[in-house]
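Missing here is one protein chain; the remaining ones are kept as they sit in the complex.
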Amino acid sequence: MSSTYKLLILGAVIVATYFVPSIIEVFAVLNFTVYIIMGMLALSLAFVWGMGGIMVLGQSAFFGLGAYAYAIGALNFGAGWEAVAVSIIVPAIFAALLGYFMFYGRISDIYVGVITLAVTLILFNLINSTSGPQYKIGSARIGGYNGITSIPTLDWPNGSMIDINGMFYLSVGLLIAVYLMVKFYLTTKYGKVTIAIRENEHRAELLGYNVSLNKLITFSIGGAIAGLAGCMFANWGAFVSPTLFSLVQSAQIIIWVIVGGRGTLVGPILGCIAIQWMVTQLGTQQTVNVSFVLGILLTIFVLLVPAGLAPLIAGTIRKAFGRVTKKGSALAKEPNS
Amino acid sequence: MNSEVILEAKGLGINFGGVHAIKEVDFKLRKGELRCLIGPNGAGKTTFFRLLSGQHEPTRGEITFLGHKISGMLPYQVARLGIGVKTQVPSLFEGLTVYENLELAANRVSTGKQVERDIEDVLQRIGLQDARNVKTADLSHGQRQWVELGLILASKPALALLDEPAAGMTHAEALKTIEIIKQITVNSSVVVVEHDMDFIKQIGENVTVFDRGEVIAEGTFQEVAANPHVREAYLGRKDVSDAGSH
Partner (left out) sequence: MDFGLIIAIEILGSIAILVLISIGLAVVFGMMKVINMAHGEFIMLGGYVTIYGTNVAGLNIWFCILVLAPLVVGLIGILLEWLVVRHLYGRMIDTMLATWGISLAIVGLMTMLVGNTTTGISTPLPSVQVGSFSTSGHSFFLIALAVVIIVGLAALFKLTTFGLMARATTQNADMVAKLGGNPRRIYALTFGLGAALAGLGGAALAPVTGVIPTIGVSYIAKAFITVISGGGTVIAGNIAASTLFGTISQAFTYWYTPIIGEVALLVSAVILIRILPKGITGRFFKKAI
């Protein structure tokens, strides 16, 4: 796709975003905002796994840490840039620490997957067990399985409140900004090495690249992005709970990426939005369990559509466009015949 | 040949689970030298390469390269000091194009416009200008081997270790490979592992013979070929070793 096309698509997305709140109901705007925030979470894994080749099964750990860091930060020193910074830095540092042990220990992919999953499960148990009044950080009680409620939320820089529509715009704006930053990073020398490591770790090392360090950086950037998504989530509902760390949450992120397509950035974001929508629809009925549907979906995709939907859709579009151009040229020839 | 020694291994050895894969090897390489390593399958040539490039840590002995003790270093640290490796089975960034592959090698040693110039230069040397935007996974076996040699050219190492660069090639491809190797020798010292005797004759340089994890002879091709130990160990057993499993 040419860069003109990409700019056109980006422009269309921005215009559509502007009009969405005036078309759909308030409740739908609220829901859609969460889809977009989760889209950023999907983007974080699309980057770490799809681009960096690091299979993280417990990406929700950083999402949850970001959300909790924002909540605790905002309760201690107000809903300002400090709390946002904390929500990005805490998960990034946590990722760097964990990454140091994993990547410098040079363990293989599946072990990274298993360990990150174990980390998020144990964080879930840990936070769950902190319901007593003795568990607090500064003036913020962690609250155990009840989570933290009434979190102070962000205002616009000019001091006016961020309303429901404003939150939607902010989420879309941040998602686009982070997406563009990730895209840019991948064109830098470091970013190219990240992709090279996904392709062939051993060769990258033999060329003189410090694979462990690059993976650690990739993993930490992914943690930071997931943390920012967590921060947005905490702002969205003014509420965080241990379920942010749960196994189902971790599984969903994986499913978004698998369904959307490993190896692309846009695919997982779209996959995330589609599946979130599906989950919301399923939530309105009682007969079929959501977890059951998600599980079947994951297994079927791995078995039958391992590359995800993005390459499939891209292929279809390319074919459609190809046909159009052919038709066009055939029409152009007609007068001569 | 009085130029300085750039690589030296002293008493080098490694065990794999009690087996002495390399027993005790002394090895010297001078600047600008092209050395061939030969020996029957399982003689320890590839293991020796892996020791030199930091992929295995030696059990005993040490390696110095350009005055640095490199035994115990990680592969990327060894690579940064200037050792480039072509592995036995082509190891490329399969999903990336030829250009992108070379870019990754060139980026390590050059910056700015020089990177592009380096890549163009290498593309021309390995004769793959027209395949620059082809994913390496889609190339023929011979072309893939050349891209890997291109990675070495682009990263301009002081020493290149080439493990069977002509394996599985047609005669014409092998000839082109020899040309590329000669290009590498212009700026780098080179050690080549090869099975094909014709190939070694054509390169026509000094030969070191490995057998059972030891160096059993060293000298020109003629000297080595005339050496009775070598004939017994390598040439005499050739049929046996070829029939044996890898």
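Read from first to last, the chains carry the letters A and B; within each, the first residue is number 1.
Definition applied: a residue touches a chain if its C-beta (ideal position, glycine included) is under 8 Å from a C-beta of that chain, and two chains touch if they have at least 3 such contacts.
Values in this document were obtained by computation on a predicted structure and should not be read as measured data.
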| item | value |
| --- | --- |
| Touch with the omitted chain, as defined above, among A:I14, A:I122, A:I164 or A:I317 | A:I122 |
| Contact with the hidden chain (one of A:I36, A:L75, A:I142 or A:L294) | A:L294 |
| Residues from subunit A at the interface with the omitted partner, ascending | 55, 57, 98, 100-102, 104-111, 113-115, 117-119, 121-122, 125-126, 128-129, 202, 246-248, 251, 254, 258, 287-300, 302-303, 306 |
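By definition in this document, only the chains that are shown with their structure count from here on.
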| item | value |
| --- | --- |
| Rounded Å distance, subunit A centre to subunit B centre (Cα mean) | 43 |
| Contacting residues of subunit A [partner subunit B, same complex] | 189, 192-193, 195-196, 198-200, 202-211 |
| Sites on subunit B touched by subunit A in the complex | 53, 74-76, 79-80, 84-85, 87, 91-96, 100, 103-105, 107-108, 151, 155 |
